[in-house]
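Every protein chain except one is present and positioned as in the full complex.
Chain IDs A and B follow the sequence of writing; residue 1 opens each chain.
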Amino acid sequence: MSFLAHYNYHLAIILAMIGLYTMISRTNLVKKVAGLNIFQVSVFILFISLGVLDGGTVPILKEGYSAYSNPLPHVLILTAIVVGVATTAVALALVVRIHEAYGTVEEDQVQAKDEEP
Amino acid sequence: MDTVIDVLLLAFLAICAVSILRLRDLFAMAMMFGLFSLISAGLFTTMHAPDVAFTEAAVGAGISTILILATLAQTARREQPVPTRSKWLPLAIVCVTGAALIYGTVDLPAFGDPAAPAHNHVAPYYLQESYNDIGIPNVVASILASYRGYDTLGEVVVVFSAVIGVLALLGLRARPPGIVAGPVRRLDHRAVLKVIAKLVVPVILLFALYVQFHGEYSPGGGFQAGVIFAAAIILYALVFGLDEARRVIKPQLLQRLPAIGVLIFGGVGLLTMLLGGNYLAYNALGENPQKAQQTGIILVEIGVGVTVASVMLLIYFTFAERGRGRKADEGDGGSSA
Partner (left out) sequence: MALALDILSWFLILVGGAFGIIGGIGLLRLPDFFSRIHAASITDSMCAPCIIGGLMLQSGLTLVTVKLAFLIVFLFLTSPTASHALAKAALHGGLDPGEEHPSARTRQAQGDAAREGAQG
């Protein structure tokens, strides 16, 4: 029953593919940034799923508990989340500047304006 | 039972993602984006990761959503899809990539398997030795600030460079011609919002300090505290106006704070080198190794909190200042000069 053993990974990959589809098929730049964020969150889910232990608990040491989930993916994903919001902020600043320069945030209209003589 | 909750939450996430994909009204898409982050925070909690859930809820549902709304307020409100564009090529690419990735994950160990390599190399060392080496219960905080301190230093510098990037793009004085800063609107008729904001903002600031310093015993730490602090000031700015919020934290100070935070973090490393140890080896900070480690962790987390709070605030103020007086076009062509 491979699905029951790996359902988290498969569903995270499906989410990643929805995010990827949003990024490559939509022309609106803000929507592309949102798709990038969906992709990032699905990668976070994949990583955290790798660190979950059956029967374990939150990795905060306390008497009475001996099995903890792996804390290392939590640390890596904490870093990744903050780096993700930094990326989103710079991307959205670029979108604002593009709108000021071209008057639109649709990718095909921006390219058309660029090709005008 | 855990399986059912996980699958339900992941299904909700997929529905949210599909609706983000299909919504034409971008303000509604921003709200679905906030909902997506919040549900993923719930998913992280059920997967035993409350630190990550905390950060994702604060950062994703808070800061990212606000930045998207601030961008939408200055650009277009509706998406204008191109009807002639083919949908089959992206769909084919996505299906092939997804199939390849799913084929790759079939070999992974089962979800939660105790014999997986993830649970058998470095993780047992951290879980068993962390209390002897450092002495704080939250293993995630001890790994973040002490065992993997270099990564956190790199992350703080990345956040700092992000604010430099946003300032370089939007924060300098040049404004496009024809756009003037809008007038300051009087907000006297928003009595309910003002009263509640005055009640709630000090509590949020206090909670940010609690999360900062209690992050060694419970989920929390510098990042979450910085984001919550910034969220309190952003709430104040939204209710009382940007100029009032600028009077709370002067811009000159706010522009220097990210650098001060990075310097605090890097300075602790230099201090340990001056005291005879390696860079960021907190054992050099005192006699008792556990107390020295805890001192180092507190100092470093303060640096992280200062940088993250000031960066989030600075980015929001920059976006808001740039968008002053401009209205988003409704999306019918939108071609101005």
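FYI, a residue touches a chain if its C-beta (ideal position, glycine included) is under 8 Å from a C-beta of that chain, and two chains touch if they have at least 3 such contacts.
Because the structure is predicted, anything quoted here is derived from the model rather than measured.
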item	value
For the chain not depicted, the shown chains it touches	B
Identified contact with the non-displayed chain, of B:Ala28, B:Val203, B:Leu253 or B:Leu275	B:Val203
Absent-chain contact - pick from B:Leu91, B:Ala110, B:Leu193 or B:Ala284	B:Leu193
Residue ranges of subunit B at the interface with the undisplayed chain	190, 192-193, 196, 199-200, 203
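Here is the rule we use: only the chains that are shown with their structure count from here on.
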item	value
Rounded Å distance between subunit A and subunit B, as computed from the means of their C-alpha atoms	12
Of all residues in subunit A, those that touch subunit B in their complex	2, 4-22, 24-28, 30-31, 33-35, 37-38, 41, 44-45, 48-62, 67-79, 81-90, 92-97, 99-101, 103-106, 108-109
Subunit B - residues contacting subunit A, complex	3, 6-7, 10-11, 13-14, 17-18, 20-21, 26, 29-30, 33, 36-37, 40, 43-44, 47-52, 55-56, 59-60, 63-64, 67-68, 70-72, 74-76, 79-82, 85, 87, 90-91, 93-95, 97-98, 101-102, 105-106, 108, 110-114, 116, 118-119, 122-123, 126-127, 130-131, 137-140, 143-144, 148, 151-152, 155, 158-159, 161-163, 165-166, 169-170, 176, 217-219, 223, 308, 311, 315, 318-319, 322-323, 334-337
